[in-house]
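Here it is, the structure in full.
Here the complex is missing a single protein chain, while all its other protein chains stay put.
Right after this comes subunit A.
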Amino acid sequence: MAAVSGLVRRPLREVTVRDAINQGMDEELERDEKVFLLGEEVAQYDGAYKVSRGLWKKYGDKRIIDTPISEMGFAGIAVGAAMAGLRPICEFMTFNFSMQAIDQVINSAAKTYYMSGGLQSVPIVFRGPNGASAGVAAQHSQCFAAWYGHCPGLKVVSPWNSEDAKGLIKSAIRDNNPVVVLENELMYGVPFEFPPEAQSKDFLIPIGKAKIERQGTHITVVSHSRPVGHCLEAAAVLSKEGVECEVINMRTIRPMDMETIEASVMKTNHLVTVEGGWPQFGVGAEICARIMEGISEKLVLEYSQAVVNIMYLNTYSIKRLKARSGQTTTLNLSCVQFPGCSCCSCHWC
């Protein structure tokens, strides 16, 4: 039997992002008695977006807890439970509602290990959909990557595909620190090939490590969450014109993997950051600042003029470092044509 199965090429399983997160949580709930999930509609409703489907039936009231609509209250309860030795997963129906609880996330969770001089750790996961959805208007479309990414003591991850989603949620649950997991509602239903290693119950993706999704030599494109998909599509279009993009999927917002980004920019000398958040004080702004502070020295030292052209177009920030010649050219994003981008809420464009 074994010899025969070795000859037959088994197709890779396709798993949606939703099911990947569900699997990840299920495995961790099974593995560790101290893990539990709380949030609005996570139990009997099977999750507002069905991410926790089946978990309440399997684990019951004690471990899958429906809360009233009291974000500040239940986020604080989750943090308190973490301080007392449990490992809660606190779901925000969307991260927009986390704003009501943000004091508990930052002041009670993120800062505590430091303020206590290493005495009190807070092993908690805050997860939920982040950023834009389809036509849900301004109050329900904010991306919190920059706000949470700003705070020391917090880890912030932003999965793109199913593999990311499962590996990162498992790492987040096993991490002894407060971890914010920024999912994306529009990605929940998207299926991806699930490599064999991702099917293991111990499949983990390290927090703090980016992934190069596509190798390239001409331009580095850095992104996180859903826009990673857009970047790969754009890269395919550009490839036909002879421009090879290196697409980096950040996976983690904080601690940010600058090594991978720097190594890529050293190779290509061109950088575009793509994100679903607002440009001012955003994730892209931070990447560009660090490039300027860090390797721009190495790139520019030989040349008399360091020129950086910064142009913001909608939610995409564009920077061009020209170190080889003294000239600058601007990159008009509309020429790059991100295909399939019909999802955006119109309040930006």
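In this text, contacts are C-beta pairs under 8 Å (C-beta built on N, C-alpha and C of every residue); 3 or more make two chains touch, one makes a residue touch a chain; residues count from 1.
One rule holds in what follows: contacts and distances are computed from a predicted model.
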Task: The complex's invisible chain, by UniProt name, from "Alkylglycerone-phosphate synthase", "COMM domain-containing protein 5", "Pyruvate dehydrogenase E1 component subunit alpha" or "Translation initiation factor eIF2B subunit delta" - done: "Pyruvate dehydrogenase E1 component subunit alpha"
Open item on the list: Touching the hidden chain in the complete assembly: which of A:Gln44, A:Ser116 or A:Gln139 does that?
Closed with: A:Ser116
Task: Touching the absent chain when the full complex is considered, from A:Leu29, A:Leu55, A:Ala78 or A:Val181 - done: A:Ala78
Open item on the list: Across the whole complex, list the residues on subunit A that are touched by the chain not included here.
Closed with: 36, 62, 65, 67-68, 70, 72-86, 103-104, 107-108, 112-123, 152-153, 155, 175-177, 255, 293-294
